[in-house]
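See below for the structure under consideration.
The complex is shown incomplete by one protein chain, all other protein chains being positioned as in the whole.
For reference, chains read A and B in written order, and residue numbers begin at 1 within each chain.
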Amino acid sequence: MSITRRHMLLLLPAAAIAWKHVLAGAPEASPNYKLSEHWWGMLIDIPKCIGCGNCVRACETENDVPDGYFRTWVERYHVTDYDIENPHVDSPDGAKKGFPPTKELGGKNFFVPKLCNHCADSPCTQVCPVGATFISPDGVVLVDKKYCLGCRYCVQACPYGCRFINPKTETAEKCTLCYHRITKGLTTACCESCPTGARQLADLKNPNDPIHEFLKTHSVQVLKPYMATHAKLFYNGLDGSVR
Amino acid sequence: MTAFKDAGHVFRLVAVFAVGVMVFVGVRAFLVPKSFGQYGHYRGDALADIAARPVAFAGHQACEDCHADVLEKKKSGRHAHVNCEACHGPLAKHVDDPGSVQPPKLDTAVLCVRCHEANTAKPKGFPQVASAEHSTGLPCDTCHQPHSPAIDTGKTEETAKATTGGTK
Partner (left out) sequence: MPGVEGFMYPNEIELQWSVLIVLYPFLTGLVAGAFILASLERVFQVQAVKPTYRLALLTALAFLLVAPLPLQLHLGHPERSYEMYLTPHRTSAMAMFGFVYLWYLMAVLVFEIWLDYRRDIVVLSQTTTGWKRLVYRVMTLGSSNISERALHVDERVGWVITIVGIPSAFLLHGYVGFIFGSIKANPWWSTPLMPVVFIFSAMVSGIAAVMLIYMLVTWSRKETINMDCVDTVARYLFYTFIIDFSLEMLDLIHRIYESDESFRSLDFMVHTKLYMSHIVVQIVLGTVVPIVLLGLTQVLRLGEMARKRIYALAGCLTLVGIFAMRWNVVIGGQLFSKSFLGYTTYKMGLVTREGLLVAIVLTVLPLVILWVLVKLLPPWPEKNSGSLPEAVPAH
């Protein structure tokens, strides 16, 4: 559809309304956001993930993620029959360009998106020597890159491999749950660009959030529960072979 | 006190240490960031720093405010829940200045296969094809309208006959 000048005159007011949804700048612009009213998490619906890699690309664009490092990535699993302790796993460039056709035939195959679990009892914030990484009052584990020393202790302490050191800032970095978006009423970049709804942002403190109903009606798991990190990244349909 | 008569030198060293500690405590008061400890053991201002990042994806709500006609077409088709920027990419800049920032034209031959190329790891019920055989090199929008991809069979056969001389 081509936009003529007449269209523009009609559309400009609509654009102004649209812009209300797209605020850039400090949270003063979102005065209604109260930290104590939110406790963020995310739901990953494994049976819906098609391994398209949209999330990885969207995150890279939204957050300027350096090449070769990943705030989120997708893994592809191939499980042969009952041998669930020896899956074949691959994640070519974190699935930034999707996946090539599966070479292995038969067995069970599926995709698993991964990102920071925003653990309520995170081992990474426990080990930071100066308090540069922390969990915010609204449940998001964040890194203060103006304070981080780059000692890499948090990277070692994360059981899920979701942290890295940004080579440009020489500080620790990871998924921020698009904090700059969710504090303005938007969803994360990965959830926005997921075509199948396999990723859903969840506000656990919001009684109307669909996650509560979902948790009641589905079998839901977290990664490495024995680590007792109290992860807030919930997986529907997570197979026992998933590492 | 005779016990400390010849211990003056020890007290001197202890005094040097004590002065060091006091200097440290004094300097510390200046150097610790003011907002540290506001919410926990971290710089409270960090929350604002992190939240101040400009967004790249506008969010589908912003698109739908202007492009209601596309929304209309999309909402009854199979792509009803596929957000605009999932295909069109990040468009916050376009929303900010619709006139001068135009979204790039998409190449369906490259775009659609990202999701719909057949792969055994994809859920069985998900529509997927081996693109080489399925479209014999034609771009997907030859037959499919991306905003509502279900095919009008009449149009398909017509196009197929016209381009390849046979059905798919």
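As a working rule, a residue touches a chain if its C-beta (ideal position, glycine included) is under 8 Å from a C-beta of that chain, and two chains touch if they have at least 3 such contacts.
Worth saying up front: this structure is predicted, and the values here are computed from it rather than measured.
Student: Of the listed residues A:W39, A:W73 or A:Y179, which contacts the missing chain in the full complex?
Tutor: A:W73
Student: Give the residue, chosen from A:G53, A:G94, A:G139 or A:P195, that touches the chain omitted from the document.
Tutor: Residue touching the chain left out of view: A:G94.
Student: Which listed residue, A:M42, A:V79 or A:C158, touches the chain dropped from view?
Tutor: From the options A:M42, A:V79 or A:C158, the contact with the absent chain belongs to A:C158.
Student: Among A:C55, A:C128 or A:L142, exactly one should touch the missing chain; which is it?
Tutor: A:C128
Student: Tell me where the left-out chain touches chain B, residue by residue.
Tutor: Against the missing chain, chain B presents residues 5-10, 12-13, 16-17, 20, 24, 28, 31-32, 36, 41.
Student: Footprint of the hidden chain on chain A, which residues?
Tutor: 69-70, 73, 75, 87-91, 93-94, 114, 123, 126-132, 147-153, 155-165, 169-171, 227, 243
Just so we're on the same page, only the chains that are shown with their structure count from here on.
Student: When the C-alpha atoms of chain A and chain B are each averaged to a single point, how far apart are the two points in Å?
Tutor: So the centroids are 9 Å from each other.
Student: Where on chain B is chain A touching in the complex?
Tutor: 33, 36, 39-43, 46-63, 65-66, 69-70, 79, 81-83, 85-87, 89-90, 92, 95-96, 98-99, 114-115, 117-123, 126, 128
Student: Give the list of chain A residues in touch with chain B in this complex.
Tutor: For chain A paired with chain B, touching residues are 1, 3, 8, 11-12, 14-15, 17-19, 21-27, 35, 47-54, 58, 61-63, 76-78, 98-99, 101-102, 105, 109-111, 131-137, 142, 144, 146-147, 176, 179-181, 183-184, 186-187, 189, 192-197.
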